[in-house]
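The complex appears here without one of its protein chains, the remainder shown in place.
What follows is chain A.
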Amino acid sequence: MAVERTLPTSEAQDLLDLTRGIADKELAPRAAPDEEAGAFPRDVFALLGRSGLLGLPYPAAYGGGDQPYEVYLQVVEELAARWLAVGLGVSVHTLSCFPVAAYGTDAQRADLLPDMLGGAQLGAYCLSESHAGSDAGALATRAEPEPGAVPAPRAGAAEAGPDAEPAGVPEAPGYRITGAKSWITHGGAADFYTLFARTGGPGSGREGISCFHLPAATPGISADPPERKMGMSASPTAVVRFEDVRAALESRIGAEGQGFAIALAALDSGRLGIAACAVGVAQAALDLALAHSRERHQFGRPIGDFQGLSFLLADMATQTAAARELYLAAARRRDAGRPFATQAAMAKLFATDTAMRVTTDAVQVLGGAGYTRDLPAERLMREAKVLQIVEGTNQIQRMVIGRALAREARTTEGPAGR
């Protein structure tokens, strides 16, 4: 069932129409077979790239779509409703572009963004490590500054002349990167890696982390075979290894030591993408359950006529609608330039918990058929689970929200106390 949306512009309406057309014709028919086969639909991302859907919230001057988050996220929701691996893939790609778009020098943006946003390339975001998941600030991948590689933050170093492609072996001193990143979406399939690595010494903490942009073809970068996951098998998740990778100074995004702040800022926006994905999955489960509840008869009536199921469906619809409004409210704050990190955490938490509940209930509405692989209910349920884990587990979201509450309480505590 098409979700009725209020969109700010007629061009946004056209964009959603385009998205629905592609999602219905190109994503929906392939989701089940490609998930079963574990086949990554690189061609679908190429089509999305050609259609202009891989750089929506970034400036048109660099090849983006100039769309507010309010619109971009609804595109992600529509894609995820047909096939989470694609919706989440678009969200992760958009996340991977964020550091260059928000913290790159003008030269870096002009050099890198057109291909990243224009659809020619697909990105991956390399933060997690086997020993640093929720505690990402403990990451150990080392980016050793070569002698003479001064941490000049926004030096004009990036004018750097002819493309250092494909090897990127720098003339000037840069960094040597060694380490391994875990759980990397598009690991082994991406064209570029947005990497967070430690430029400070061991024990340098969060202030010792820097951000890098590396073409996947850079010598020394390799990926393990994809993890064998519960769901989303069509989206490769792999360990990406960096073995004595030489990175030019210009491949560093932002100042030395600014990396962790960049990573967290990227995740604030990325979490909104995950929330949108979750709403898409929940909507798909709701649509499926509702249709089944009208078609399936027991005791001589459609099962949806029984109050027991009708109330269940009412709760599913209400929670899904509320989750959508929550991510949209956070997005509108972001679009208006107001702080939105706490709202984004709330949206991610609520939307992904909702997706888990709604998909589980959808299996229930479908009864035995819901438990088989012949219908998508069980797949949606397996897919929903991962959304409670990625880009900060829901425990971490609660931590973020709880800390924000405490901060707020401290600042509003007047001299009179309470």
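Rule of thumb we're sticking to: a contact is a pair of C-beta atoms (placed from the backbone, for glycine too) under 8 Å apart; a residue touches a chain by one contact, two chains touch by 3 or more; residues count from 1.
Please note the rule applied: contacts and distances are computed from a predicted model.
*Asks:* Looking only at the UniProt record of the hidden chain, which name from "Electron transfer flavoprotein subunit beta", "D-methionine transport system permease protein", "Sugar ABC transporter ATP-binding protein" or "DNA repair protein RecO" is the right one?
*Replies:* Per the UniProt record, that chain is "Electron transfer flavoprotein subunit beta".
*Asks:* Can you tell me which of A:Gly52, A:Gly123 or A:Pro236 touches the chain that was removed from the display?
*Replies:* Answering carefully, the residue with contact to the hidden chain is A:Gly52.
*Asks:* For the chain that got dropped from the picture, name the residues of chain A it touches.
*Replies:* 11, 14-15, 18, 21-22, 47, 50-53, 56, 65
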